[in-house]
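Yeah, one chain of the complex is gone here, protein chain that is, but the others are all in their spots.
A, B and C are the chain letters, set down in written order, and residue numbers restart from 1 in every chain.
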Amino acid sequence: MRIVKELLFDSTTKHGRRFDLFIQLLIIVSIINFSIQTIPNLSKNQRLILNGIELFSVIIFSLEYIFRVIFSGNRIKFIFSFFGLIDLIAILPFYLSIGIDLRSVRAFRLFRLFRLFKLLKYNNAISNLRKAFVDVKSELIIFSVATVFLLYFSAVGIYYFENNVQPEAFSSIFHSMWWSVATLTTVGYGDIYPITIGGKIFSSLVVFLGLGLVAVPTGLIASSFSKAFKDDSNK
Amino acid sequence: MRIVKELLFDSTTKHGRRFDLFIQLLIIVSIINFSIQTIPNLSKNQRLILNGIELFSVIIFSLEYIFRVIFSGNRIKFIFSFFGLIDLIAILPFYLSIGIDLRSVRAFRLFRLFRLFKLLKYNNAISNLRKAFVDVKSELIIFSVATVFLLYFSAVGIYYFENNVQPEAFSSIFHSMWWSVATLTTVGYGDIYPITIGGKIFSSLVVFLGLGLVAVPTGLIASSFSKAFKDDSNK
Amino acid sequence: MRIVKELLFDSTTKHGRRFDLFIQLLIIVSIINFSIQTIPNLSKNQRLILNGIELFSVIIFSLEYIFRVIFSGNRIKFIFSFFGLIDLIAILPFYLSIGIDLRSVRAFRLFRLFRLFKLLKYNNAISNLRKAFVDVKSELIIFSVATVFLLYFSAVGIYYFENNVQPEAFSSIFHSMWWSVATLTTVGYGDIYPITIGGKIFSSLVVFLGLGLVAVPTGLIASSFSKAFKDDSNK
Partner (left out) sequence: MRIVKELLFDSTTKHGRRFDLFIQLLIIVSIINFSIQTIPNLSKNQRLILNGIELFSVIIFSLEYIFRVIFSGNRIKFIFSFFGLIDLIAILPFYLSIGIDLRSVRAFRLFRLFRLFKLLKYNNAISNLRKAFVDVKSELIIFSVATVFLLYFSAVGIYYFENNVQPEAFSSIFHSMWWSVATLTTVGYGDIYPITIGGKIFSSLVVFLGLGLVAVPTGLIASSFSKAFKDDSNK
């Protein structure tokens, strides 16, 4: 029992560190496994192997969860803590889908992705990132609002220019929003674009505004992160 | 009467703050309402509800406008002030379109968007942004001129390379300008692109110039904003 | 005669400034005129008007050139100076194309664009820009070389991945270079893209490298310009 306790809670001993590494690897393996299962036309044998890996990782995660509950001082507190809930959600989809047709719980299987959050336990950089975000919070809010305004404004504009000529692509302001996003972020898939002269002139003006509007907050975040990391390394 | 005065002009009292919030919500609701009305194939019932919401918001905005005129010290001054005009323009389209076929005043309905500007009243960040822009005004002008030059120069270049092979897409320098904008901003819809070897080499050179030219002013604005916000938070 | 001299050389007097402004406007008008002439299917009347404007501006530019030659202290020096040559090149295409079929001298007409350089005379910001570029020259050279390397390297890579499957689009390393440029600058027209799994993985890696490689020099230029402008405004 003492060994189990050491494995779970003490990451300073050799065995504890090895166990941590093993769990981290298993998380990544089970996530990759989850991804491979979405590939269509897998053979029956391949499906069997993938399901086996899934079964194995769920068993390990379940044992880990049970032992963590048993050995924690305050069991109720652990169960409802952030990582306690994550540990539970990471294995729940498996047990709930037993006996149910898998296709109907497809979206539910997405919860298996929560296993990724289990990795956060091992990461110290999070607090750094949070600090950097808090520093530029007010600027980010202003620019987020400004971005939403510009997205909306350009959607309305392009709607009035293009709706008559392309009633399918720009069928409403909400459909035009998709164009706004694709254009102002400069993704430009090419599935929707202006063809009238007015629409082209309008979107030319708007895209330059958008470049500025997108560049400023990203620049602010970058410099804030840069500062946060520097402060940290100076300690 | 005193209550109305308090609601309209005093945002420090509990009722005044609630009224401000109510007006802001109504502005956003009426803008969303305006957007939904552009969706094609709405049922008659849906149209009725949307028109009802529009009617309600126009009545509230009208009452607000009338009371603001009545209770302001200098009525003429208020009517011709920035927010006085905005308040008027925000409701005018409704009254002018009564009895007129809506389709013919389509562009006119756009004025309802001016309601968004009513939100500016409640925003203190504007002066900050203006200061940041004033700081980099001269640089922005230089780079805007340089950008227009590069857009024009690349439009002329690509016109001479591609016009013979793609007379439809690159039919004149003005049509080529659309290519310039889509390429130098790296949107790249894919509706128009060079196919000759000369055109491809030319646009390769031009797009790298464009990346630099676009990055510099956005970087300048970003650092100027960053400074403006820092000065503000140091006060 | 004295008035002509004042108009041409003295931009401090009222008439001198007005004449400068007139010439600048005429340059812009003649450039716009040049652009409009590329629009296909112009009516005969429209062509007549455009040719009239061109004739008028050439006459003014010619007179300006002749008077500048006459009134300059050292005529030979002026003729072979930068702005002397620009002034000549700006009007030469017109005289050389008289009596020749216009279609054959199409590329030659491009020289009319040199009129834009005449505008440089009135611009003081150029020295500032030059200083900023000199400051980051060595960094720019290193990153330009690195960019060419990356462009070439990714062209070779994608050629080996895609050539077998898309022998038309990726027919040689030089053709693949066009894909490299469109991808690493994130323009992404969509005329040419990888379809093999290897090609997609390869281009995913390469585009992230490209983002970094493009961002660094633009960031360097931006900060250099920012410094150059600040130094200037502190004087």
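Please note the rule applied: a contact is a pair of C-beta atoms (placed from the backbone, for glycine too) under 8 Å apart; a residue touches a chain by one contact, two chains touch by 3 or more.
Here the structure is a predicted model, which means the values were calculated and not measured.
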For the chain not shown, which residue from A:50, A:79, A:201 or A:214 touches it across the whole complex? A:214
Footprint of the hidden chain on subunit C, which residues? 138-139, 142, 149, 152-153, 156, 159-160, 163, 167, 171-174, 183, 186-190, 193, 195, 200, 203-204, 207-208, 211-212, 215-216, 218-220, 223
Touching residues of subunit A against the unshown chain: what are they? 31, 34-36, 38-40, 106-107, 110, 113, 116, 125, 129, 147, 177-178, 181-182, 185-191, 214-215, 217-219, 221-223, 225-226, 229
Absent chain, residues of subunit B that touch it: 186, 188-190
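Going forward, only the chains that are shown with their structure count from here on.
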Which pair in A-C or B-C has the same interface as A-B, with over half of the contact pairs matching by residue number? B-C
Interface residue identity across copies subunit B, subunit C - same or different by half: different
Quick one: subunit B and subunit C, Cα centre-to-centre, how many Å? 31
Gap in Å, rounded to a whole number, between the CA centres of subunit C and subunit A: 44
Where subunit C touches two or more other chains at once, the residues are 186, 188-190
